[in-house]
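Take a look at this one; I'll ask things after.
Removed: one protein chain of the complex. Kept in place: all other protein chains.
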Amino acid sequence: MTNHLVLSLNNLSKRFGTIVANDAVSIELHRGEVLSLLGENGAGKTTLMNMLFGHYLPDSGTVDVADEAGVMWPLTLGHPQAALAAGIGMVHQHFTLAANLSALDNILLGSESLLSWRQNRHAARAKILGIMDRSGLTAPLDERVGNLSVGERQRVEILKALYHDVRILVLDEPTAVLTPQEADTLFENIGAMTKDGLSVIFISHKLREVLAFSNRIAVLRHGKKVGEIATDTADETAIARLMVGADTPAVPRPAMQPGAPVLALSGVTVKSDNARNSLRAVDLVVHGHEVVGIAGVSGNGQSALAALISGLATPDQGEMSVDGIQITRFNPQNLLKVGIGRIPEDRHHDGVIGAMSVSENLIVERLSDPDIQKNGFLRRDAIRAHAAQLCQDYDIRGPGPEAKARLLSGGNIQKLILARVFECSPRLILANQPTRGLDLGAASEVGRRLLEARHRGAGVLLISEDLDEVLALSDRIIVIHDGQLIEADTKDRAAIGLMMAGENA
Amino acid sequence: MIRFEPRETPSRALTLGVPVASALIALLLAAIPLAFAGANILEAYGQMAKGIFGSTFAFTEMLTRATPLIFTGLAATLAFRARLWNIGAEGQFYLGAMAAVTVGTGLIDAPGIILIPIILLTGAAAGAAGMAGPAYLKTRFGADEVVTTLLLNFIILIFLQMMLEGPLKDPMGMGWPQSEPILDAGMLPQLLPRMRIHAGLIIALIAAVIAQIMLSKTVWGFKLRAVGENAAAALHAGIGVKRTLMGAAVVSGALAGLAGVSEVAGLKGYLTADLSPGFGYTGIVVAMLAGLSPIGVVISAVFIASVFVGADSMSRAMGVSSYLADLVVALSLICVLIGGFTARYRILIVRKGAA
Partner (left out) sequence: MDILHILLTDSFWAAALRIATPLIFGVLGALICEKAGVLNLGIEGIFAAGAMAGWMAVWLGAGLWGGLLVAAIVGGGFGLMHAILTVPLGLSQHVSGLGITMFATSLSYFIYRTALPQVTSPPRITPFQPLDIPILSDLPFLGPVLFQQTAMTWLALFMVALVWWVLNRTPLGMALRAVGDNPDAVDAQGLSVYGLRMGAIVAGSALMALGGAFLTMSAFDAFFFGMVNGRGWICIALVIFASWRPGKALLGALLFGAFDAFQVRLQTEVGAFVPSQVFLMAPYVLSLVALVIVARRAEYPAALLQPWFKGQR
């Protein structure tokens, strides 16, 4: 393997207003190498890659890329096409595929002249089959992408990049949507490709896989590169400390005797058009004073479970009861009334009404409350006082309670939702991906509030794709796979990982 | 490269200034077609102003013209605030008018104090039914309300023609397809002697105030706004989205129906198939120009009515096609759309590549 330099980011800096997103970051990448870019959410990984891809123009700094002969040239910054032309490809966390086209057409997109009168599908297919052969990546080429599994879509994304003859491939959190076993297969495939001379930048915040898979690790924190280590000499705790800055305080979680059952599902089946989003004869009990964590790879029925408990879906079979009372009317109003508080997965889309004010968003779930309205008229003063109180209690920061909710940061939007949910002292709290995309401070606040509710006697149903979060917060862990729930009697990562992949450990 | 950056909170001056500026720009742009028609532009604008402010009669005519536009503007405002695209105010207008002549031409013989409320209520109910249908098809079957309300406009208009040649036809109408006149007791009172301005205007103003209060001060309005701004979050928060949409539809349709009642029982006295020169569609412009604010609707309806009345009298005086008025109305809609954009976004000219 010739390991000459293929990419060099030199002192890239970028600031947004007063926030320094990247501060003189320099990174080098060699041929056939896997470099991990490790850092917490908000450490500046995405900004750095956006500068590489021309989506942002750096305030200062340069980028050099090797051509096919290995000669380094400066990259024109601020032009996505320049990055593509220089052989740099990226697989985003959110796939950029058109669901209504076949996998083949998605791979071909943008590779042929728009003026050409027909696609050359035959030649393209031959080339893709060749790439599949060498890399071990497979995907059904003629299937509509909308019908593919998440893992298959990811492989289509990678094939698309390889089809465009990339020499440098950036993978942004590629394992977030995969089972540990699927992730291993992906790492094997990438191993095969690097032998062919591909260089890979692997963005992650999961220490474990970074250690297992990369040659070198660069750690970012608060926009700065705080360390760079060859993997074989790396020490796990040392890297973790680099990444987080200090040892993360473990969440204090006093042992508690579970109370009476709060939520009980028995034999619940929810059918859906999309087979990956249904529940099959599920039994589940959540007690008071208990956090039950649902671990699993996304798309295994979590949405159906959340929709059911939110009142957005009705079971086709089976029964659900709250505090021992059977639920007959499945709609959000009724489930709110029986004491279920919901922290929705997509907080921007389902959690807040961005164009309405913070104070209005704080009362949206209790419009029939006499504290809020009288004879159908809103009690403006009471609403204002209520908002001021909650903003203080829950430390919701922003332009003020009368400002539109969309002006709040993600963490403050989540605090708004927490305030709304906890204020009603719910019997059961459904927390669906409650810390996704939050910075450490906001995330630990969410964890603290959930445990507080547990202490108070509520049951918490925590659905999360982040196994570490599930392990840290839950009293019991249940694995969801293919619409079914399996109780995990262990807190062993490997065993749970196998269950997430559908293999009973 | 030009880039748009959202303003955090559009200033009050911009929110108020943009519609006014848009209206003025649309009026100024009318100079182009005027020049094309070979008219003396200054004289034309003068004639327009004279047509509105030249006499008490002219001014009351303008307010008379504004009356149905307030109703249809409110109809569009309430529906659009709920993101319910009611483009069918034209049809609902005629449903209201048909209901008015059905009960008001002799079916019920009662003193005005009883007959007028009956006429208003049946007209409103007919309009409400006209929008409840599409709203039901939307919430039950997912049928796009834009297309269903547009198609219903045509269906209702043809149905009206059928009625005017059949059951509703005036036997004394010399064969013309028109309804019998509304009983004197059923006519809305005149506001000024020898002027056509009638109590419909008062009802329209009351409706605007009530709509404003409903929207901003009540739980009903809160739910309507929540559904319009983010239906998914509203549903999640336990707001009955379908029910709210049906409510918005019924009120919107009722207002459009009242526009028809007001025209037939306040102004014309009998119903013909050309009672509305597009009041339903123009209501959309009125609502957009008002920034979907009920009180704003009153002001923008007065503006749009001025354009129509002014352009009418100008075209009579100078021989310019009166389609100029429709042109100015269309231009104001486009101007206010663009204007609303500039209120919400800062337009920055940046060096290429920077983002």
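A and B label the chains in the order they appear, each numbered from 1.
Just so we're on the same page, a contact is a pair of C-beta atoms (placed from the backbone, for glycine too) under 8 Å apart; a residue touches a chain by one contact, two chains touch by 3 or more.
Bear in mind the structure is a predicted one, so any value in this text is a computation, not a measurement.
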Listed residues A:Asp64, A:Asp105, A:Glu143 or A:Asp439, member touching the removed chain: A:Asp105
Full-complex contact with the absent chain, from B:Leu27, B:Met288, B:Ala301 or B:Ala343: B:Met288
Touch with the omitted chain, as defined above, among B:Leu16, B:Leu42, B:Ile114 or B:Met162: B:Met162
Among B:Pro111, B:Gly142 or B:Pro193, residue touching the chain not depicted: B:Gly142
Absent-chain interface as seen on chain A, which is shown: 55, 80-81, 84, 90, 92, 94, 96-101, 105-106, 108-119
Those residues of chain B which, in the complete complex, touch the missing chain: 4, 33, 36-37, 85, 87, 137, 141-144, 146-148, 150-155, 158-159, 161-162, 165-166, 281, 284-285, 288, 319-321, 323-324, 326-327, 329-331, 333-334, 337-338, 340-341, 355
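We take it that only the chains that are shown with their structure count from here on.
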Touching residues (chain side chain A, partner chain B) in the complex: 54-57, 77-79, 310-312, 331-333, 336, 342, 344, 349-356, 360, 364-365, 367-368, 373, 376-378, 380, 399, 403-404, 407
Chain B residues within the chain A interface of the complex: 8-9, 217-220, 222-223, 225-226, 229-230, 232-240, 352-355
